[in-house]
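Only one protein chain is missing; all other protein chains are in place.
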Amino acid sequence: MKDIQSQRDSRRINIQKVGVKTVSYPITVRDKARREQHTIATANMYVNLPHRFKGTHMSRFVEILNEFHGKIDINSFAVILKKMKDRLEAEASHLEIEFPYFLEKAKNADSRTLGHYRCLLHGSLNREEDLLLTVEVPISLPVVETTPRRLPGSFGRWGHAEVNVRFRQFFWIEDLILLIEQEVEAEINHLLVKEHSVISVEALTRRVGACLGEIAAISWFSVTVHNFGDECATFATVTSP
Amino acid sequence: MKDIQSQRDSRRINIQKVGVKTVSYPITVRDKARREQHTIATANMYVNLPHRFKGTHMSRFVEILNEFHGKIDINSFAVILKKMKDRLEAEASHLEIEFPYFLEKAKNADSRTLGHYRCLLHGSLNREEDLLLTVEVPISLPVVETTPRRLPGSFGRWGHAEVNVRFRQFFWIEDLILLIEQEVEAEINHLLVKEHSVISVEALTRRVGACLGEIAAISWFSVTVHNFGDECATFATVTSP
Amino acid sequence: MKDIQSQRDSRRINIQKVGVKTVSYPITVRDKARREQHTIATANMYVNLPHRFKGTHMSRFVEILNEFHGKIDINSFAVILKKMKDRLEAEASHLEIEFPYFLEKAKNADSRTLGHYRCLLHGSLNREEDLLLTVEVPISLPVVETTPRRLPGSFGRWGHAEVNVRFRQFFWIEDLILLIEQEVEAEINHLLVKEHSVISVEALTRRVGACLGEIAAISWFSVTVHNFGDECATFATVTSP
Partner (left out) sequence: MKDIQSQRDSRRINIQKVGVKTVSYPITVRDKARREQHTIATANMYVNLPHRFKGTHMSRFVEILNEFHGKIDINSFAVILKKMKDRLEAEASHLEIEFPYFLEKAKNADSRTLGHYRCLLHGSLNREEDLLLTVEVPISLPVVETTPRRLPGSFGRWGHAEVNVRFRQFFWIEDLILLIEQEVEAEINHLLVKEHSVISVEALTRRVGACLGEIAAISWFSVTVHNFGDECATFATVTSP
């Protein structure tokens, strides 16, 4: 990693973003059922760099991350952003953490299954703080009465819903995941059983969007539903009004 | 692929984007030296969908693409966007094409080498047309006098520059690539030979940004330079003022 | 790329494989319907290196490839392997070419669709020549009468069949692909309609294996069928007896 150069750069160009991307970093995140869970993240950390600085102290980014020993929650997020802004003498600091999140669910009476969700936390500190959560929820087709008897899994992967959310107050990742899964399942059942219709990305996107729009804790959202096809995939996106 | 449903959706939610992503599609693009080159693209095609429509005609996207038999240039781009807007009764249409672009270069007197650049064209048609070109140019370290005799390649991959550009007039992809390569090489030589300094993403980003800012044909740009490290990568971004 | 070092290496260790991997290389391959098609390959080229040689002439690999201007067929494969063996003074030479292969098919009366198949050709020249073809064929679920009316694509991606074959005589890639697709479709229909049973990787693998075992032009094969699931995927492999 490169370190500071204190001289000026004569080109007088502001750098909007300068920072590091870690390849892989073990972290612990909060978990509603088990208090915390261990996972592995990739982290992007960056600040702005006014033209009066020639370069930035690249090694300080990872130093700051190391001070938290991989404990990442909403509190440490805010402190990391503050430290980045201060120690790197920047006006704006950004931290992005992407990680798989695991959630155990009852599949049926005797067996439990481990769901696996891609999550991304994107925090910024400028004059104000901003925190955006992205969750990717897999979508599979359920067994419905009108189809021949089939055991779970034989349909393959239908697609996934990618949801971006800004919250007004604390909200568990698992509550957001369960909410999305419930809405998707309800819409699929509605389409297949009531309407005898095709399952479309448009209908699923609108259903999830309508639900998120009614939750007071959510100040902004966008929803994209993807359907994997062989030849081409389809998708639809709805954003909060 | 799903097709139209002409009924209304009672939720009255506008869909910002609805469309298809092709897995892989052979195309031909214009080539300055050889008139055209064959490559393989992935294409995203999407439109907006007002709430009065329940769904869109997904199959029409690929039908429109097929009508052009993979001939993609600035003219066909504009026609495809227009056809998408019309046939899908949308207010805005988008076409994104990502493909590797090959460029033969003299390595030395007797041998030629084939450079390989990731390119992305993103066109939109709303009330006005917009076209954005993204090019990713690999960066390797040159052999300089102060190092022991080394043959090219032995340093490994240093990083790459990702450049996004909007043009005022036609500009060849290869001219943009060569321009970026020249600026990067000049800055590396300057840093190593003149300044005996470290090669930094900050300096390279500013150099490429300063150069693009002086080209009249370019109306907007952003430049990000990445350096691959073992433990973490570094990057810096400059945007046109 | 590094070049030859003619001195000896004192450790007296034979190197089994030494060579290059190209990132990306445009090639043309033979095509039954259109005579030839343009695609993009990644190529691995390697030879053995007896302990009396310190290193190999890395640049000669790509030089040999360049002499063929990307025209890859069974004849050029044999010539490339021979040139590698001769010019690099090796006892064994290997060439692996991986590329997407495109195949146009009638979807219904008015529309045609472009299938996309991952292919790999692996040729070796030791005392004898050996050529292995790998083809990956996507599997999707058909619309059957017992399910509610659904348009193609709405099931998502079920999985794929990966088939490795050694031939006794020339065989078109498209004929192998169509054969696999027919067997897969027939078995799925058999399972769903006749047996009202689940579609299993075991049944599909055996069906494709049984078919390949009866083709005189095939001297050896292996078949693996994968089913993508949300939580975990399943697979089964059969090899020619």
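Each chain gets a letter, A, B and C, in the order it is written, and its residues are counted from 1.
We take it that a contact is a pair of C-beta atoms (placed from the backbone, for glycine too) under 8 Å apart; a residue touches a chain by one contact, two chains touch by 3 or more.
For clarity, every value in this text was computed on a predicted model and none was experimentally measured.
For the chain that does not appear, the touching partners among the shown chains are A, B, C.
When the missing chain is restored to the complex, the residue among B:Val18, B:Ala43, B:Ala90 or B:Leu114 that touches it is B:Leu114. By the touch rule set out above, chain C reaches the unshown chain at residues 1-2, 5, 9, 11, 13-23, 46, 49, 54-56, 58, 61-62, 197-198, 200-203, 205-207, 209-210, 224, 226-227, 229-239.
Residues of chain A in touch with the missing chain: 1-3, 23-26, 37-40, 59, 62-63, 66, 100, 102, 111-114, 116, 151-154.
In the full complex, chain B touches the hidden chain at residues 113-116, 138, 140-141, 144, 146-151, 153-159, 192, 196-200, 227-231, 234.
One rule holds for everything that comes next: only the chains that are shown with their structure count from here on.
Using the average of C-alpha coordinates as each chain's centre, C ends up farthest from chain B.
Separating the CA-averaged centres of chain B and chain C is a span of 30 Å. Counting partners per residue, chain C has 113-114, 116, 151, 153-154 as the residues that reach two or more other chains.
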